[in-house]
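Just passing along the structure, written as structure tokens.
Complex shown without one protein chain; remaining protein chains in place.
A, B and C label the chains in the order they appear, each numbered from 1.
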Amino acid sequence: MSDPNRRPPRIDARDWLEPLPAATRFSFRGSPEAAAAASRALGVELSQVACRANAVGERAALWLGPDEQLLIGAESDAGAMREGLVAALGDTPHSLVDISHRQVAFAVKGAHAEWLLQSGCPLDLDIGQFPVGMCTRTVFLKSEIVLWRTAPDTFRLEVWRSFADYVASLLAEAAIELSA
Amino acid sequence: MSSLRTPAGGRIDRADSLSFTFDGRRYQAFVGDTLASALLANGVHLMGRSFKYHRPRGVLGAGAEEPNALVTVTRDDARRTPNLRATQVELYDGLVAESQNRWPSLSFDIGAINNLLSPFLPAGFYNKTFMWPRSAWHKVWEPPIRAAAGLGVAPTLPDPDRYAQQFAHCDVLVIGAGAAGLAAALTAASAGARVIVCDEQAEMGGALLSERDATIDGQPAVAWVAASVARLAAMPRVRLLPRTTAFGYFPHNNIGLSERITEHLADPAPSLPRERMWQVRAREVVIATGAIERPLLFPGNDLPGVMLASAARTYLNRYGVRVGTRAVVAAGCDAAFAAALDLAAAGVQIAAIADVRAAGAADGPALAAARAVGLPIRACSTVLAATGALRVAAVRLGVVAANGNVSPGDTIACDVVLVSGGYTPSVHLHSQSRGKLAFDEALGAFVPAAPAERSRSAGHCRGINGLGAALEDGACAGAAAALATGHTATTPRFVATALDAGIEGTPGALPQLASVIPPAKAFVDFQNDVTTRDLALARREGFESIEHIKRYTTTGMATDQGKTSGLNALGFVAAESARKIAEVGLTTYRMPYTPVTFGAFAGFARGDQFDPVRKTPSHDWTIARGGVFEDVGMWKRTRFFPVGTEDMHAAVDRECLGVRNGVGMFDASTLGKIEVVGKDAAEFLNRFYVNNWANLAPGRARYGILLRDDGFVYDDGVIGRLAADRFHVTTTTGGAARVFGMMEDYIQTEWTDLSVWITSTTEQWAVVAVQGPKAREVLAKLVTGIDLSPTALPHMAIAHGEICGVPLMLFRVSFSGELGFEVNVPADYGTHVWEAIHAAGQEFGITVYGTEAMHVLRAEKGYIIVGQDTDGTMTPDDAGVAWAIGKTKHDFIGKRGLERPALKAKGRKQLVGLATVDPQVVLEEGAQLVATANRPAPYPMIGYVTSAYHSAALGRSIALAAIADGRARMGETLYVAMPGGDIPVKVVSPVFYDPEGARINV
Amino acid sequence: MLIIDCPYCGPRPEPEFTHGGEAHIARPADPSQATDQQWLEFLYLRKNTRGVFAERWRHARGCGRFFNALRDTTTDQFLATYRAGQKPPAVPVGGER
Partner (left out) sequence: MQKFSAWALFKEAFGGHQGWKSQYRRATPKAEYDAIIVGGGGHGLGAAYYLAAEHGLTNIAVVEKGWIGGGNTGRNTTIIRSNYLFDESARLYDHSLKMWEDLSQVLNYNTMFSPRGVMMLAHTVHDMQVIKRHVHANRGNAVDNEWLTPEQAKEFCPILNIEQNIRYPVVGAALQRRGGTSRHDTVAWGYARAADALGVDIIENCEVTGIRRDAHGAVEGLETTRGYIRSAKIGVSAAGNTSVVLDYAGVKLPLESFPLQALVSEPVKPIMPCVVMSNTIHAYMSQSDKGELVIGAGTDAYNSYTQRGGLHISAHTLESICELFPVVRRMKMLRNWGGIVDTTPDRSPIIAKTPVKGLYVNCGWGTGGFKATPGSAHLFAWTIAKDEPHPINAPFTIERFRDGLLIDEAAAAAVAH
């Protein structure tokens, strides 16, 4: 962590869990026209297909709702992302809200990633049903999460900061028997 | 080992012996035995006592249907499990089991006196007596009745074991891995479908494991099972779950499975959960749950040694145990002959086979085979009674004449009686799914009719008989299920040979029983001791519906849930009332199929995983300093920070004075925050909140009130305008999610004309409230880019800058009545900024305060807390905040609701202040107000105390109260009614401190 | 745990949704003109249908959208889901079962 004053909730790394670095995040709301403008600004297509994420480099746009996208970039990219979006969107009705600190991200990965997530997520995470590139807001038991499959055996979780420990500790509980 | 063990055969591992204890006595057994099979192998039939009459009972069945042989298995004091069926307890070396519901011992049980008193204790006896005197039921009669009831003893220590849970999805879920289930699974899996196969037993194969001579595709049935299971296990899209019971069928093909992971292990690894709850979502379900044999009804039918013919066959063929040496077989069904044949071949003497069916009953292959080997078959013969003490010793037979009359026949000595009244298909899951049932007259049982979900039953559980037929039926079901999920299957053909005994039976009674008046006392529900006489009594007393009979007699309500008794009760009642079984009806099947551990339902949810523990940026800091938390929703908020030996009262006094006289800091991060953005943001808020937002300038904030459309106060909070098209809305801590949901509702469904979006930013911002006369001085040390002067940043102004080098959104707001600021920083910086403010405040003696001091400070100012001073029944006027309403607005949520007569009526409770006459008395929150002192109850109450504290600043107590016509009562003396006597109070203004508001505007 | 077919995201499990009560109850355009009786009807009076019922759901832990559904309250089976503001589609009349 470059900035020692920045202290996100602590998530312990494990074989199957990789805490992801701090990131820039915007909640983007707006019409397809606004999304198109944002796509141009970001260089990442904001998917018009439900529950699909697109990523270019460290920038990504995750479809969360018909007028809602979660935009993610590197921590250092905050200014550039914001300026680009503001310039491209102009007067096009939209909402852009910085939520970089609202949530934290970690990856659940490895051969047991699907199994671990299915201990608390009621969606069908079989790769045929939840392919690479699919993303959605959903639940992990009593917490809301955003789930994005970034590789066949890797999922990125975005969790509101005060729920992160709950989700990570439940996953750890489910992982205990894998050590057997 | 005992002579009851066969020399070879069965699914037990004869090379691997183990020992266990039952009621303190040590026995030997083999790996693969159940507790029941091992006890039988040791010649022990007496395994339990019945619920009501404490009658001695042996094992009736060999599986989930067992009503009698209930035991407690104890690993240690915290790991005691009562009410387990011995037929399903897999043995491990060192297992400790005990019988239940007996004292002092199983063979000599004082409670058996109930058996002698049974004439006085018919069904529903308790409805008719124990009524006098009035209090006697609860005080005199109920305690011994409760003590006598209740089967096993619950654990007395918290369960240390862990439980897991898992969601799973598949194309085809196959429930039951017998012949039909395995055929279905093989077919569907071969077609490429994702398949889950679960089976309640340790080993897959179902009834095939109890077969002696059956073959499939030229192999012995058990070899075919092993090969099939191996094939399935090798397929990547197949999951096999043995020891896993499908216990519940929930809407939309959601099936609950309970998997037992460690219960069969002598020394389970600590990493393993004890059980796992699977919530399976299947696109298609194949139910292949088989069928359960029914006992017959005759006096003494509950004696140890009387058991289902199929169970005796299972014990013999699967466990290598002869259940006795000399058997009488009572055949109400062809299947009994199959058992007799196998037992005879194993050297058990078959003393007689009484064919209780009417003459001319189906003459199936089993009967023919039995006849062929010369077994002593007595046609038109029945069992009149079984006799014995703790084990059956003899059977008295009767001869049934063509007109139905019975004449007494021989008495035959025996040590086991095998009964077979026919088979009841296990339609539980089909019925749970709301699938219809139809009565099959030929079979004498209910079978599944049209399914209500995406499911199909296969094999025995839908009345299909015969091994070949079951395999074919299973394969067809598997193929159809696979096809329905888009996988085309080729239906395999199986070549099976087996002695396919008929399963048609006689539900209810021995056919001639009805001619015996009064009805003989035969047990229908073994565990609950419901007899044919009880059923007859229920009818006599006017209960005709089977649901009534069940509730009146408790038949079918024991831990076996009527698996062996249900159809017999129906059959008996039908015969008694000369109705068809279908007319008597059927009770609804409910989950669970067999009892399921509470812990498995709870899964991971225990301790800190019971609910998320939401922590604020100051959480660890607070712990390090001994702060005391309170739960507010899922949040942990610091209630107070004791110094040294301070109690809460002392700490709160100090914290309050610290704020009033200097400066204090408070973690306000839990407040809900919503960013409202769009060109119509102001119009949206205008419609949503009672206030007028159009005239709020960017950079300024205002206190907002939210109603529901019924006119009652719902939430409140400060709302700041960040830009023309951007507002920062705060809500109460508990209201964040529901206000957000309500906003989305109105935006999406009512006011679709507005261009506005909302985003939750509750967790984006960490918020530190810095309050007190020296607040500005503290912040001045840290804040850059903002002019903190009163003119540049007046009360209710907002500015952006930096603090400690991180972005700052600064609200000049006060919930304390002092000069106040709320420092909003991106949340990852919250802890750092918290610490920095604390450090910077040292020279000003900064006090860290918690929610309790925050409450006192705001109460001194008469600021309300929605949810404490209001309760969902108060209007803005009641709460004294009607001033916030935008008077010129045509509409807002709740405006019309406020116009309803009762919301405008006189006499409503209004929020006022209370000053106790004795300034040192702090009132109790929730205490009631009365107008006159010292009256007897009931008395009229005119209001209640909503908030009450000791105010250190004022040196006295203060309180807020909601009182009828409160504002018209200023100066009146009222009384707070307390158990120890009335407390006189004066009605005063709710603003106790600095009523002019001078301190806030400095 | 029902499966609910979100018009935007497809079939999803019930915990992602919140139930929004009876559908097609519009807030009176001008509440100030509503009589007490009309306000009662808007606030509280509900069909509470036994049979095919038009109701609202919000995919709160999904796409966030409110939408409508036709569900048979005697079986809990959905007959259709459709977007907010749309009229209910014609469905085969099953009525009570």
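In this text, a residue touches a chain if its C-beta (ideal position, glycine included) is under 8 Å from a C-beta of that chain, and two chains touch if they have at least 3 such contacts.
Only a predicted model underlies this, so the values are computations on that prediction, with no experimental measurement involved.
Visitor: Can you list the shown chains that the omitted chain is in contact with?
Guide: It touches the following shown chains in the full complex: B, C.
Visitor: I'm checking contacts with the chain that's been left out. Which of B:P425, B:G603, B:G862 or B:G913 qualifies?
Guide: The missing chain is touched by B:G603.
Visitor: Of B:P236, B:G374, B:G644 or B:P901, which sits in contact with the chain we cannot see?
Guide: Selected residue, touching the omitted chain: B:P901.
Visitor: Just the residue numbers, please: which parts of chain B touch the chain that's not shown?
Guide: The missing chain touches chain B at positions 51, 79-83, 119-120, 122, 125-132, 134, 137-138, 142, 145-147, 149-159, 161, 163, 248, 250-251, 254, 256, 277, 279, 434, 518, 533, 537, 540-545, 547-548, 551-552, 554, 557, 559, 561, 588, 590-592, 595-599, 601-603, 605-608, 610-611, 613, 630-632, 639, 710-712, 867-868, 871-873, 897, 900-903, 924-928, 930, 937-941, 944, 977-979.
Visitor: Spell out, residue by residue, where the missing chain touches chain C.
Guide: 1-2, 14-15, 18-19, 21, 36-37, 39-41, 43-50, 53, 55, 71, 73-76
FYI, only the chains that are shown with their structure count from here on.
Visitor: If you average the Cα atoms of chain A and of chain B to get two centres, how far apart are those centres in Å?
Guide: Result: the chain centres lie 33 Å from each other.
Visitor: CA centre of chain B versus CA centre of chain C: separation in Å?
Guide: Centre separation, chain B to chain C: 28 Å.
Visitor: Multi-chain contacts only, two chains or more: what residues does chain B have there?
Guide: 279, 281
Visitor: Among the residues of chain C, pick out those that touch two or more other chains and give their numbers.
Guide: 1, 13, 64-65
Visitor: Help me check something: in the complex, which residues belonging to chain A touch chain B?
Guide: 5-9, 22, 27, 29-30, 67, 93-103, 115, 118-124, 126, 129, 141-143, 160-163, 165-166, 169-170, 173-174, 176-177, 179-180
Visitor: Which residues, counting only chain A, touch chain C once they are in their complex?
Guide: By the definition above, chain A touches chain C via 50-51, 64-66, 68, 122-123, 136-139, 144.
Visitor: Chain B touches which residues of chain C in the complex?
Guide: These residues of chain C touch chain B: 1-3, 13, 18, 20, 26-28, 30-32, 34, 36, 39, 42-43, 56, 58, 60, 64-66, 75-77, 84-85.
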